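Here is the structure we will look at.
Yeah, one chain of the complex is gone here, protein chain that is, but the others are all in their spots.
When the chains are written out, they are named A and B in that same order, and each has its own residue count from 1.
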Amino acid sequence: MKNYFKRLIFGPIDLIKGLIVTFRNLITPAITLQYPTQKQAMTQRYRGLIDLYPVKCIMCSQCVKICPTNCLALTHKEGPDKKKELESFKYKMELCCFCGLCAQVCPTAALYMNKIYEIATSNRKELEINLLNPDKYAEWAHPTVR
Amino acid sequence: MKMSNMHSEQLCVNMGPQHPSTHGVLYLDLRLDGEEVVDCITHIGYLHRSMEKIAENRTYTQFIPFTDRLDYVASMNNNLAYVLAVEKLLNLDVPERAKYIRVIVAELNRIASHLLAIGTFAQDLGAFATPLFYCFREREKVIEIFDEVCGNRLTYNYMRIGGVQFDLPEGIDRRIKDFIKYMRPKINDYEGLLTNNPIFLERTKNIGILSKETAINYSITGPNLRASGVQWDLRKDEPYLVYDKFEFAIPTGKNGDMWDRYRVRMDELSQSLKIIEQAIAGIPEAQATVKAGRMIKPAAGEVYFRAESPRGELGFYIVSDGSVNPYRLKIRAPSFSNLAVLRELVKGVKVADVVGILGSLDILMGEIDR
Partner (left out) sequence: MVTLSSLIVMVLVVSAVLGFISASAMFLIWWERKVSAHIQTRFGPMRVGWHGVLQPIADAIKLLCKEDIVPVGVDKWVWWLAPFFVTVPAVMAFVAIPFGKNLIVQDLNLGILYIIAITSTGIFGIFMAGWGSNNKYSLLGGMRSAAQIISYEIPLLISIITVLLFSGSLSMQKIVTAQAKYWFILNPSLFVAFFVYIISATAEVNRAPFDLPEAESELVAGFHTEYSGMKFAMFFIAEYTNMFTISAIAATLFLGGWRGPLLPGPVWFLIKTYTIIFVLMWVRWTFPRVRVDQLMGFAWKVLTPISLVNLIIAGWFILK
């Protein structure tokens, strides 16, 4: 019985405490971003799509070996001056898990991850990317970096 | 109509796999007598990705990104437990700075994970979205720090065997300190919003009581075990990394009801903040990174290592046959045993409490189904 009255009196006080918390938040400005018009700047280390500097690549295939999902494939041929030359470098984006192991393992930093994150597409073929094509990401939105 | 023709029967409700509050794809087969739960059968496996089999075909380094996807709200802790297990297998020592960095990110992730647990718990009790959004707002700060540290927001893949991927970036300690300063008053906000709220108390006190004995019998770990009054925290009892250098308390509950589980998580938030504060102050200047991708070939043998993840004891059992791939890898996921006890807890409670108890156990299907 005593407990009943105690709760009857102190209960509302604790309810009001909660109301005060929500009211304080009601009058503080909203913190969300209006996404398509406002975009968050990407961080320096952000791991977006895999990108390649073909000149730097020494065809060591370390990235292909380390990839846990086998999303990279490269072939090379013998060039005119008997040097190894990149023939193809395929990147299957749909398999990629953006773990960044390939970029970390690359000895010459030829492979890196750019900041592109809006990667939805309605065509599955677009997800298989030829990394040797310099304009491969021209149609994708390029975000700003913090 | 004759009375003898009338009969009542139990109502079978299939809660899930698509349901607003089953925390992923969990399917509960509920037998109801009116509003009261008579039985509850848990069906799992909707998120099965055969992680353990995948591990047998990956090298030790390659499996790190997969551990992100176990308990996807506490990826850092999963990474950590796995790399520590491999390091134990290799008998590898880690640079001191890397140890500190690991502690900092693991504790930050514990905060993020507990925030999510508290938010969804309140949501399950019907405080529609408001506490959840507050928790997400704070969790976002942690995620932004992680974004800065390792370049991703959910699946971090930050730990490496022998260290961490990158050293902490410039000025991040300032940001973490700011976060601690920002976080402390926010905890008071949650307290005001939930802790003593009479409706919240009514809904959580003395409901879903998990006794000490049952908890131990079901091998419940983590905050759920501590809420039942067992002082068991691997960070204190089997210290790994540099946890033995820090001062922190292990919050425990008394009754093991829903409120105690909530309380323990709230207290762990401030304890984690305390650990981070000490780690930031004591972090040594040294090399922390290692080169990944070096072929790791441990000697044949087996190892079991467990670490305290936000949900409990996360263990990795690795058998090596001397090759580059593990011969067998078994994951002991805390949520799995935490979910198993659900059937004991929900017998005789109302439908609404099933959701609440599930929320208070803080399970995560990614970890259960693996």
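Note that a contact is a pair of C-beta atoms (placed from the backbone, for glycine too) under 8 Å apart; a residue touches a chain by one contact, two chains touch by 3 or more.
What you are looking at is a predicted structure, and each value in this text was computed from that prediction instead of being measured.
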Full-assembly contacts of the left-out chain, visible side only, are chains A, B
Which is it among B:63, B:134, B:158 or B:218 that touches the chain not included here?
-> B:134
May I ask which residue of B:122, B:164 or B:361 touches the chain that does not appear here?
-> B:122
For subunit A, residues in touch with the removed chain = 4, 8, 15, 18-19, 21-23, 25-32, 34
Subunit B residues that touch the omitted chain in the full complex = 11-13, 19-21, 32, 35, 122-130, 133-134, 137, 193-194, 197, 199-200, 202-203, 350-355
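Note that only the chains that are shown with their structure count from here on.
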Find the geometric centre of each of subunit A and subunit B from their Cα atoms only, then give the gap between the two centres in Å, rounded to an integer.
-> 24
Quick one: in the complex, what on subunit A touches subunit B?
-> 7, 11, 14-15, 17-18, 20-22, 25, 31, 43-47, 62, 65-68, 97-101, 104-105, 113
Across the complex, what residues on subunit B touch subunit A?
-> 58-59, 61-66, 68, 130, 134, 137, 147-152, 155, 157, 165-166, 169, 189, 192-194, 196-199, 291-293
